[in-house]
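A single protein chain has been omitted; all remaining protein chains appear in their positions.
Here is chain A:
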């Protein structure tokens, strides 16, 4: 008896997760812009970090973004049917 209401709740939770996953994917390019533009705030010339360090930073940030994108898109489910209702279900 107690299991009956749990079933729909579980389903809603999974589609809720999917929608938040899409939100996370939407945020990816913004994260990317922030991370990749960050070096512009650093001091220039001989006093600042050398190009070697900047290079290491950029490639680390780059790898991080790729890894993030890989992990997020891998969990993305392919349900076209849901996409149509997406705007309405947005706040769900």
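Here, a residue touches a chain if its C-beta (ideal position, glycine included) is under 8 Å from a C-beta of that chain, and two chains touch if they have at least 3 such contacts; residues count from 1.
In this section, contacts and distances are computed from a predicted model.
Novice: Absent chain per UniProt: "Intracellular sulfur oxidation protein, DsrE/DsrF family", "Branched-chain amino acid ABC transporter permease", "CidA/LrgA family protein" or "histidine kinase"?
Specialist: "histidine kinase"
Novice: For chain A, which positions touch the chain that isn't shown here?
Specialist: 22, 25-26, 28-29, 31-33, 36-37, 39-40, 42, 44-46, 48-55, 58-59, 62-63, 65-67, 69-70, 73, 76, 78, 83-84, 86-87
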